[in-house]
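Left out: one protein chain. Kept in place: all the others.
Labels for the chains are A and B, by order of writing; each one numbers its residues from 1.
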Amino acid sequence: MISRRRLLQTTAASAAMLATRSLPAFAENAPGVTDKEIKIGQTMPYSGPASAYGAIGKAELAYFKKINDEGGVNGRMINLLSLDDGYSPPKTVEQIRRLVEQEKVAFIFQSLGTPPNSAIHKYLNDHKVPQLFPATGATKWADPEHFPWTMGWQPNYQTESHIYAKYILANKPAAKIGILYQNDDYGKDYVTGLKQGLGDRYDKLVVKEVSYEVSDPTVDSQIVTLQASGADTFFNVTTPKFAAQAIRKAYDIGWKPLHILNNVSNSVSAVLQPAGLDKSVGIVSSAYYKDPTDPKWKNDPAYKDYVAWMAKYNPDANIADSFNVYGYSVAQTLVQVLKQCGNDLSRENIMKQAASLKNFAPPMLLPGITVNTSPTDFSPIKQMQLEEFDGKIWVLIGDVLTG
Amino acid sequence: MAQLLHQLFSGLANGGIYASIALALVMIYQATHLVNFAQGEMAMFSTYVAWSLIDWGMPYWAAFLLTLVISFAGGVIIERVVIRPFDKAPVLASVCVFIGLLAILNSLAGFIYTYTIKPFPSPFPEKAWYGSVYISPHEGGEIVVMLVVLALVYAFFRFTPLGLAMRASAQNPVSSRLVGIRVGWMLALGWGLAAATGAVAGMMAAPIVYLEPNMMGGILLYGFAGALLGGIDNPWGAVLGGFLVGVLENLAGAYLVGADLKLTAALVIIVGVLVVRPSGLFGRPVVTRV
Partner (left out) sequence: MTTVSETQPPTAARLVAGLPLATWRRIGAAAAAALALALPFVASSYHTFQFTQVIVYAIALMGLNLLTGYNGQISLGHGAFYAIGAYVTAILVSKFDVPYWATVPVAGAVCLGAGFLFGLPALRLEGLYLALATFALALVTPQILKFKDFDSWTGGVQGILIDKPDAPFKLPLDGDQWLYFFCLAIAVPLFWAARNLVRGRVGRAIVAIRDHPIAAGTMGVDTAIYKSLTFGVSAFYTGVAGSLGGIVTGFVAPDSFQILLSLYLLVGIVVGGLASISGAFFGALFIEFVPTYSDQLTDLLGDRAKALPWAVFGLLLILFMYLMPTGVMGMLRRLGFWLERKSSAGS
């Protein structure tokens, strides 16, 4: 029954397609672009084990709503189709094909996760559909030579690790490093980055590497193992829940290493507060956007705009969740690209404009950090700044760094 | 040596949580001979209820008790409304319903409370009066609470007429009906008690693992393994199984294989034990009458 109805639908659809094909229409523009609308698509894990990241998709929808309320970009509304893939690559492939072939979106924006994006990497490049700003920090999204239709956004995980490696070499050259990482592409990228950053010193300095699975209830056992290894420097590559557990457990068992916490989990209210602010003193991390729960931004105008937007367009979301800042800033970057495109919204020009961002500064990024791309540089954000937690706020250390 | 003690105690603390969810699984199993996959998500939802109550300013123990009552009622309602219609359906149809329930509760919790982790208060003091770093006051307290629940459950089934009626209706529904036990309500009651036990598990686990919609996923799995390891028809066995799984997992991760294979190692050991003792360590062997 289902198949028959489907069949009728698709015949109708293909008939409609034939009809539109005979019109001259907008040959120069990408599919999905009309005078009134730019249709774009993405996949997000709204269901399944990674559903916490779904907040990013919702924030982006909310930001485009604000842009549309203000008249859109050059008079065109942004229509983002955000589909659920449950963080399962086969489903991503299916949903992306639906977006590209059925919904005829202009391009794919911010699909989330390294495995899902890997699964569609080749398909999108073969079909010359821009894969803009995938929401993952893997390094492979910056390869314009082989994948000219794919461009990442955030500083990649390895870059961040390089910054920590430099910090350790400069401040604690005889460190005994213990690493806790999530056993997936994200965790391993950080470890690889540290390896590159420390070079041949890696084997000497790193005394223990332990991993955890997302399904583990706690990382307590791993922390005990790290302490027992004699490590005096703790490189903590974990997602928020596990980061909070690790900070608390290390404190509770009396382990006081130099604690380096990855950027993914340095939110004050979502990680440090649950772990205990007193237990978090002295943690070193790095940032490229403003932590919405860090009191030092309270009077920052960009922060006030952000809060106003959250209140009006994303009221259900948790204001403490830095995924909202992330989604807000990426969405702003996209709006900038579309503005630069003017009235030429061909896929070629969208990629060309994405590759010509010059000193664009989304307001919620840290002061001094800007978005820059060129035809040979597909890593929009390359800068970060080290910071240390003083029990109340993150105190920025030194200058903005490039990994 | 210090590390070994550390690993042991941390394993016991985790084991206490697994044990409590294992206990909840046993209760439903005793009443229906089914394993409720949604047990973990029900416990998670109860914990959010407790969190809301505390957030509104209720003192901890009042919120604790009220949550137990609400969870009990919720369990009874779920049984009456969702599970009852599948009374006569094949077992696997019920399993599908559990999977559906799991999906609904998980998604709903994320929708209502978002996925950001929430700290959940512990009723136990922050500082250990006994000055030991091996086990935090909450971890110790959680194990005690766990054992109290176990004793209560045991006493309930062993010494009260209602407990007896519940056991009877699970073992022989037809005869029970004949002697005047309302078997349907006994099942609903079983669900209510399991939900309340799960709520305790959730409220004891949340200060350790933090409150978020996926918090019980891993715990349910270990609880399931613990219940089967100990013997799913025996509350004592299931609780012991839960503790064993917690310790086993830590020791395997620290000494046997790397942490990346600790789940694998623990599960291989458990399945190995089950192959030797197919009804679990303390379970009654199944005797089939031809």
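Definition applied: a contact is a pair of C-beta atoms (placed from the backbone, for glycine too) under 8 Å apart; a residue touches a chain by one contact, two chains touch by 3 or more.
What you see is a predicted model, and the numbers here were worked out from it, not measured in a lab.
S.K.: Just to confirm, in the complete assembly, which displayed chains does the hidden chain contact?
M.R.: A, B
S.K.: With the full complex in mind, choose from B:P59, B:P85 or B:P125 the residue touching the hidden chain.
M.R.: Considering the complete complex, B:P85 is the one touching the chain left out.
S.K.: Looking at A:K65, A:K176, A:K195 or A:K352, which residue reaches the missing chain?
M.R.: Counting the whole complex, the residue in contact with the absent chain is A:K65.
S.K.: Against the chain that's been left off, what residues of chain B make contact? List them.
M.R.: 35, 82, 85-86, 88-90, 92-93, 95-97, 99-104, 106-108, 110-111, 221, 224-225, 228, 232, 260-261, 263-264, 267-268, 270-271, 274-275, 278-280, 286, 288, 290
S.K.: Since one chain has been left out of the picture, which residues of chain A touch it in the full complex?
M.R.: On the side of chain A, residues 2-4, 6-7, 10-11, 13-14, 46-49, 51, 54, 57-58, 61-62, 65, 82-84, 86-91, 93-95, 97-98, 101-102, 113-116, 118-119, 121-123, 183-185, 188, 213, 215, 316 touch the unshown chain.
By our rule, only the chains that are shown with their structure count from here on.
S.K.: In angstrom, rounded to a whole number, how far apart do the mean CA points of chain A and chain B lie?
M.R.: Their C-alpha centroids are separated by 36 Å.
S.K.: List the residues on chain A that touch chain B in their complex, please.
M.R.: For this pair, the touching residues of chain A are 47, 49, 51-52, 54-55, 183, 210-213, 215-218, 220-222, 224-225, 227-228, 240-241, 244-245, 252-254, 270-271, 273-274, 316-318, 320-321.
S.K.: State the interface residues of chain B toward chain A in the complex, per the touch definition above.
M.R.: Contact set of chain B toward chain A: 2-3, 6-7, 10-11, 13-14, 17, 103, 106-107, 110, 114-119, 133, 136, 205, 208-210, 212-215, 217-219, 221-222, 249-250, 253-254, 258-260, 262-263.
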